[in-house]
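Encoded as structure tokens, the structure appears first; notes follow it.
Here the complex is missing a single protein chain, while all its other protein chains stay put.
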Amino acid sequence: MTALAALIRRDVRVALRVGGGALIGVLFFLTVVVLMPFAVGPDLALLKKLGPAILWLGALLASLLTLDRLFMADLEDGSLDLILMSRTPLELACVAKALAHWLVAGLPLIVATPALGLLLNLDGAATGAVALTLLAGTPALTFTGMIGAALAVTLRRGGLLLAVLVLPLSIPVLIFGVAASQAAATGPLSFGTPFSILCALSLASLVIGPFAAAASLRQGLD
Amino acid sequence: MTPLGPYATFIVTSYVLVAAVVGALIIWVIADYRRQTARLHDLEASGVTRRSGRSATERS
Partner (left out) sequence: MTLIELANPSRFLALASRVLPWLVAATVIVLAIGLYQSATAPDDYQQGATVKIMFIHVPNAWLSMFVWAVMSVSALGTLVWRHPLADVAQKAAAPIGAAFTFLALVTGSLWGRPMWGTYWEWDARLTSVLILFLMYLGLMALWRAVDDPSRAARAAAVLTLVGAINIPIIKFSVDWWNTLHQGESVFRMGGPTLDRAFLIPLMVMAVGFTLLFVTLHIAAMRNEILRRRIRSLQMLQAGKPRTAA
């Protein structure tokens, strides 16, 4: 357990240091959301309607783009080989790395959501709903994206290939995330059903993601 | 054959399209086979042999 805690602490520290690039994801999120009104027009009623969808799409893209470096930096400085050789199961090490990544790249997105909700004319309840669904849904994005990051590092290819492979897998999270936040904001539907499915998706990806990522690291790097 | 009714173009288009794509697949597979065997023969003619010493196109 201490090894995993040390791994999380190290990853968080590396990400927050100069050159870590943890906060670029939030900046990207902010920029995407600011771009949206230029595309659809400054109509506040329309923005209010599209708000949850815009926030979710922005968060999806932001968390995907930061995933590129999840294993690549460790491969470059050699610490990935140490993680592979250590006695801690690789699956658990993957969980720890994903958790650390979520702490530095996922949580800031949720913290930034209320400010961005103001820009999109969302009221308090809707903003809270979006933040809550992001809190439940972004772990699923991180854990499925981790599979893509592991594939990318074994292939020495990242960027667009990773996005193309991972985006179709994140469609369910997007569907239920947006549905739950829209149900809370406007819809006649209940918030509970899509939200609990979203939580279920997060838990399922917590199981599938580390196993697939560890399998691809083990197969690809020996 | 029964007449195809007002939507004949849609029916004919879809059948033609399926035939075209399946035909393209068949042509691709055959052309690929010809290309690979030709290259293998070229390589063998230039004196490269497999480690087992057998011909690569041989079907024992």
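As written, the chains take the letters A and B, and residue 1 is the first residue of each chain.
Following the convention adopted for this analysis, a contact is a pair of C-beta atoms (placed from the backbone, for glycine too) under 8 Å apart; a residue touches a chain by one contact, two chains touch by 3 or more.
Computed from a predicted model, the values in this text were never measured in an experiment.
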item: Displayed chains contacted by the hidden chain, counting the whole assembly; value: A, B
item: Residues of chain A (touch criterion as defined above) contacting the omitted chain; value: 147, 150-151, 154-155, 157, 161, 164-165, 168-169, 171-172, 175-176, 179, 189, 197, 201, 204, 208, 212, 215-216, 219-220
item: Those residues of chain B which, in the complete complex, touch the missing chain; value: 1-8, 10-11, 13-15, 17-18, 21-22, 24-26, 29-30, 32-33, 36-37, 39-40, 43, 46, 48, 50-51, 54, 56-60
